[in-house]
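Complex shown without one protein chain; remaining protein chains in place.
So that you can tell them apart, the chains are marked A and B in the order they are listed, and the count of residues begins at 1 in each.
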Amino acid sequence: MSRFCSGKTDLMYLWNTPVVYHCHHFNLFLDQTIEDTLGPQKSYELRSNVAYRAWYQLLADAISNSDVSTPIEKLTLAKTIFKNMGHGKINLFWETNKGEAIGEFLHYGYSWKQKYGEFVKRFHPADPVAAGFARAAIEVSFNLPTFSLTTDETQCIAIDSEQCYFTIDLQSSPKDEYPLVDREYCENLEMLYRPGKYEEKVREVAKALKEFTAGVKGDERGLVEAFGVYVTMHLSNYYNGITYETLKYLEENKPFLTKPFANLAKESGHVCVFNTFGGILTSAEWESLYGKPSNDPELLISYLTGIARALGFGKWVIKDFEPNKLLVLRTYINYEAPYYLARFGHCKEPNNFFVRGASQAFMVLIDKLDWESEITLNDELYRKLFKEGIGWKVEETKSICTGSAYTEVVVTRE
Amino acid sequence: MKDSAVSLPFSMRRYVKDIDGLQAVFVLTFPDGNLYSSWTSPHSSIDTESTAGYLGDLIRANRKVIKQLDIPENVQITIESQPFVLLVKEINKYFDIVTIFNRSVSLGIMRMELKNLIEQIEPHLKTVTPSALNEGVKLINFLKRYSIDTHVALDRLSLVTGIDVSKFHNPMGLTEEEIEKVREGVKYILGLQKLPF
Partner (left out) sequence: MKLKKSGGCFRNIRWMLDLEEETVEDFIEKIKKSSLFRETVSPLGDRLLRFKDNDGNEIIVVPSTGRTEIRLHYLIPESERKAKAEEILKKLR
C-alpha cells in the first residue's frame, strides 16, 4: 500500500486519498453520535453512502496505480486494502446482478461487541462502513456504473449473529456527487505555518512514530491491535462526510440541537486521544524509544503533539502552554477543515470538533494521570475519571472553516 | 453542608444538623429505588449520586429478601464495615431510609437518632406517593445512574429525543409528550426493551 505522509501538512494519504489513523473508541463514538441524531435507519443510510463514496475514491485510485486487470484481481486487491487498513476480513461474491458479502472481525461490529456488549443490548447492525466498501469494491472491480448497487446488512455480530452478512443488489442508490477532497486539494490549500513551542521535540516524535507505523497492518483477522486499542487507517472523507452532513442537517432543521451534537463530536475526539495517546505513552514500544514517561508537563505536551502529527491529524502546533493552567493549540491545517471548505465553503461558527476534544484530552492526560506510577488505561478508568465532568473546558477561538489562517483552541480549567 | 440535587422536594438539612457522627442520609422511594432526598456531611467523601444509585438497588433487594424469608416487615438492617455503619429501615410502604454513621458512634445512639429522624420525616412523606414523583426526574436519574458515559448522557438524550438539553436540568417542567420521548430515549440509550418502573 502506498502511504504518503506529507512533511508540509502532516496529513496522510493512501495514494491520493486522505486517510488518518483512528481507534475504535473514536469510530464507535462518532458513529453513535450520528445514530443518536438521525436514528438507526437514516444514520445507517448516510454512513453507508458516505463510506461508499470514500471507499470508491480510494479503490479506484489504488487500482489505477496498480497492475491488476481482471475483476477478480481487482476484488482481491480491494479486500487486501480493507484488511491491511484494519477494517477486518470481508469476502465478496458477485454474479451478474446479485451478490453478497460476509464479514469476519469487522472493525465496527467486533469492537462494539468488545467495548459495549457486556453492558448494552444492541438492536441494529453496526457496519455501514463495510456495507459501503462492499458496494464500492464490486462496482470498481466489475466496471459497473456508480450508484448502481444497494446493500443490506441482515446479520451483524453486534446484534448477536454469528457473522456479519450483507446482500448486494443491482439497484440504483441515491446519487450524491458533491466533491471529495484528495491529496492535491489538501496539499495546495494555503497554509500559514509558524513553528510553536517545543517544535524540535514535536518533530522528532512525529518522525519516529511515522517510521514505526509504516509497517503496521491488519493481522490475520484484518484487525490492528496496538497500544491497547483497535486502530484503523480510515478515510478522512468518511469522518468528515458523516459529521458535516449531519451538522448541516441540524443547522437547517433543528438548530437547537447543534450544541449537543458539537459536544458529542468533541467527546469522540476526547475519548480517542485519551485512550490512544495514553495507550501509546504507556506502551513497550514507546518505552523502547523514549523511556517511561515522567510527569514533566512540557515533555508530555510535546509528545502528545508529535503523536498527533504522526497519526495524520495535520500540522498541530503548541502556541502557548502553562502547565496545569492553559493550552493554546493551533492547527495550521487539520484533517477536518479541507472537506468542509470544499463542500460548503466558509461557515459562521467554528466547527473543528475533533481538535477541540483532542486538546482537552491533552490537558487531561497531563493533569489527571500520574505517569510515574503504573497506569491501567481502560473503560473503567475513563468512566471513573469523567463521571462528574472533564474538568477542562475548551473553546475554538479561530477556525480555518470560518476563514481564519488556522484553527486555534484554548483549553483552561473548568 | 451538601444538600441533595436539584429538584428534590424537601431539604434534609434541618433534620440532621445536630446529629454527631452522621455522614449521610438517603431517603429512597420503593419500588423504584430513586433518590427522594439526601444530605451528605461536607467532611465526607461520599459521592451522593452514585451512592444513591446503588442504595436503590440495595433497598429493592432488601425488601425482596424480607418477603422471601417471611420476616415481619419494618425490620432494620445494619451493615457494619470500616469506617462506616449503615442502617437501612423502611419508613412506610413507599419510602426507605439509609443512614451512614462513623463507626465510632455507638450502635445504640445510631438507632436512637435514626428513630428520631424517621419521626420527623414521616409526617411529610405521608402525603407523598411515588406516582406523585415527577416521571421526568425518575427517568433522568435512571439514565445518569446506568449510562456508560454519564458526563454526556444528557447530550445524547437531547439528540435522541429532539428535546433541548436545557430542559433536562429542570425535568419537572417536561410535558407529558416530552416525558414519553424521554422514556423511549432512555430505553434506546441503555439498550433496554423496558424500564423497571
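The rule is short, and it goes like this: a residue touches a chain if its C-beta (ideal position, glycine included) is under 8 Å from a C-beta of that chain, and two chains touch if they have at least 3 such contacts.
Keep in mind that what you see is a predicted model, and the values were worked out from it rather than measured.
Visitor: Which displayed chains does the hidden chain touch?
Guide: When the full complex is considered, the omitted chain touches A.
Visitor: Touch as defined at the start, partner being the missing chain; which of A:Ser6, A:Ser66 or A:Gln114 qualifies?
Guide: Result: among the candidates, A:Gln114 touches the missing chain.
Visitor: One chain is left out of this view; which of A:Asp160, A:Asp176 or A:Glu225 touches it in the full complex?
Guide: A:Glu225
Visitor: Touch as defined at the start, partner being the missing chain; which of A:Gly279, A:Pro297 or A:Gly357 qualifies?
Guide: Selected residue, touching the omitted chain: A:Gly279.
Visitor: Would you indicate which residue among A:Asn65, A:Ser172, A:Ser294 or A:Asn378 is in contact with the undisplayed chain?
Guide: For the chain that is not drawn, the touching residue is A:Asn378.
Visitor: Please identify, in ascending order, the residues of chain A that touch the omitted chain?
Guide: 24, 114-115, 212, 215, 219, 221, 223, 225, 227-230, 275, 279, 282, 284-285, 287-289, 291-292, 374-379, 381
The criterion applied here is as follows: only the chains that are shown with their structure count from here on.
Visitor: How many angstrom lie between the centres of chain A and chain B, each centre taken as the mean Cα position?
Guide: Chain A and chain B have C-alpha centres separated by 40 Å.
Visitor: Where on chain B does chain A make contact in their complex?
Guide: Interface residues on chain B, with respect to chain A: 50, 148-152, 154-156, 158-160, 162, 164-165, 189-193.
Visitor: Touching chain B in the complex: which residues of chain A?
Guide: So the residues of chain A touching chain B come out as 32-33, 36-37, 116, 119-123, 254, 256-257, 259-261, 263-264, 267, 271, 379, 383, 386-390.
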